[in-house]
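All protein chains but one are shown in place.
Chain nomenclature is as follows: A and B, assigned in order of appearance, with residue numbering initiated at 1 for each chain independently.
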Amino acid sequence: MAETTILVEDVSMVFSTRDGDVHALDKVSFGAREGEFFSILGPSGCGKSTLLRIIGGLLRPTDGRVAVNGSRVTGPTPDVGIVFQSPVLMNWRTVLENVMLQAEVRGLNLKEYRQRAMGLLEMVGLAGFEDKYPYQLSGGMQQRASICRALVHDPPLLLMDEPFGALDALTRERMNLELLRIWEASRKTVLFITHSIPEAVFLSDRVAIMSPRPGHLDEIASTRLPRPRTMATMEEDTFVKTVGTIRRSLKQEGSID
Amino acid sequence: MAGTAATEILFFASEGPMARPRWNPEIYLDLLYPVAAISVFLGTWEAYVRLSGIPNYILPGPSEILLSLFEYAATLYEHSLVTGYEVLLGYACSIVLGGLFAVMVVWSSTLDKSLMPLFLFSQTVSKIAVAPLFVVWLGFGLAPKVLVAFLISFFPVFISTTAGLKSVETEMLELIRSMSPSTLQVFRKVRIPTALPHFFAGAKVAVPFATVGAIVGEWMASDSGLGYHLLLMQGELDTAGLFATLLTLSFVSIVLYVVVMRLERLAIPWHVSVRQETGLNMTW
Partner (left out) sequence: MRTAHRARPGWGRLLTAEVVYPAVAIALLLTVWQLTVVMLDLRTTFLPSPTAAFSKVFRSYDTFLTHAPVTIFEIVGGYALSIVLGVATAFVMVWSRVMEKIVSPILVFLQTIPYISVAPLLIIWFGFNIAPKIVVSFLMSYFPIVVATAAGMNAVENDMVDMVRSMSASKWQIFWKSRFPNSLPYFFSGAKVAVAFATSGAIVGEYVGADYGLGYLIVLSNSDTNSELLFATIIVVSAIGIGFFWLIHWMEKLCIPWHVAFREEEGHG
């Protein structure tokens, strides 16, 4: 029954700037099924963040169409949680208040969601930092707070733009496992953008590979790894092979030397 | 600030690719809005004055003010030379000394510690309140007006230039220091270029200040200048003439402002954004 939750058809994006046009995306097409963990891999500047913004309804593509849950995207997609590439925390709000922004704006029951927010903060290792201001946190801690903000309203669709880029290797691994745990429990549709091939393979059902600018999506690889996945998954043959295959495709694209 | 405004920009405003030619008709379209608004305002004003029969010593219509402007043209010209000279001298002193003191204060921390409190203290004394003193001390000539114009316009230049010179990022400073430069080189290569936008922001803010200073100086004691003419017109209840003088005065101020804006474009073409150009930026 796996329905297509995200449908992207021939999406192109051209930014017109003072000194000429920038072709960020070139006829990108793909679909992500309901409950699927879908990753996008690509070199810096190939238009990954742009694509995510378009799917979130924050940016209108110059060409092509995008549908989420069967309805065409014409404005900010409802019921979505977005983790942006930078934490974008409000420096006039404490960590908890930043997370609760989501509930406030959506008009949810604040008391109830406050409990949830505290639980999430604890899960990402920010217990005790609820009342700190963002400037009192490290970059990685800020990013973890912004992940809680995207999760607090339990959205069925999660868009994540390199959420763990600012974290150290160990925290990153832990966050990967936590993310998988949340995902297995709730089976959200996740669109995950990353630079790290092993991370993409470890987390995803399918991995899409983008070419350098203008971004074009030419290959989608299924990982075919059993779930639930643990640290041990990373040592399996299939895992190592898949990582190798994807690395080779990226190399062919000219994305890595 | 034009362009960064509301959210629509991000969404759907960028419909399709749009080549940007050097000559952009949009700019002229943008001018239409304020011109239309001002025309409506002037039209309503004129109509109100004509229909209500309000005495013209209370409120003359725009047309009458225009006539008065022609009538007094020669007088206003002469007075604006006097005031313009005072403003220019006071303003020039502010620019030179404001810039110089800023460099000194940033150059040497001893000077910073000893001069800065004095400057900040002097800031708490209302210069406008002190203006009459200068007449007592310096008499009725040019000097007190220039001094008041200078004192009022000095601080914005000084403080924003200081802020600019200090706003160099630590990494940039470390980078240049790794090349073992002289202090002069640090200033010439890094600090001064970084400070220029701030300096110009302060210089633009200082323009009306200098004008205000000259006028207040003239009000204390003088027999020429636009400030003097303003009081003359008030005494004669010639309100149209008063408006004409106000216009001339604003013109002097705006000309100086535009000159500074042009100089800014020449000096820092790499920085002039639309927001800067509208002058709606404050660095202090």
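As a working rule, contacts are C-beta pairs under 8 Å (C-beta built on N, C-alpha and C of every residue); 3 or more make two chains touch, one makes a residue touch a chain.
Computed from a prediction, not measured in an experiment: that's the story for all the values here.
Note that the undisplayed chain, when the full complex is considered, contacts A, B.
Among the residues A:82, A:96, A:160 or A:217, only A:82 touches the chain that is left out of the figure. Summary of contacts with the chain left out: across B:129, B:179 or B:266, the touching residue is B:129.
Where chain A meets the chain that is not shown, the touching residues are 53, 56-58, 76-80, 82, 84, 86, 88, 90-93, 101-102, 104-106, 133, 135. Those residues of chain B that touch the chain absent from the view are 1-2, 4-8, 10-11, 30-31, 33-34, 36-38, 57-58, 113-114, 116-118, 120-121, 123-130, 132-133, 135-137, 166, 170, 173-174, 207-208, 211-212, 215-216, 219-220, 226-227, 230-231, 233-234, 237, 239, 242-243, 245-246, 249-250, 253-254, 257, 275, 278-282, 284.
In this text, only the chains that are shown with their structure count from here on.
Mean C-alpha positions place chain A and chain B at a centre distance of 49 Å.
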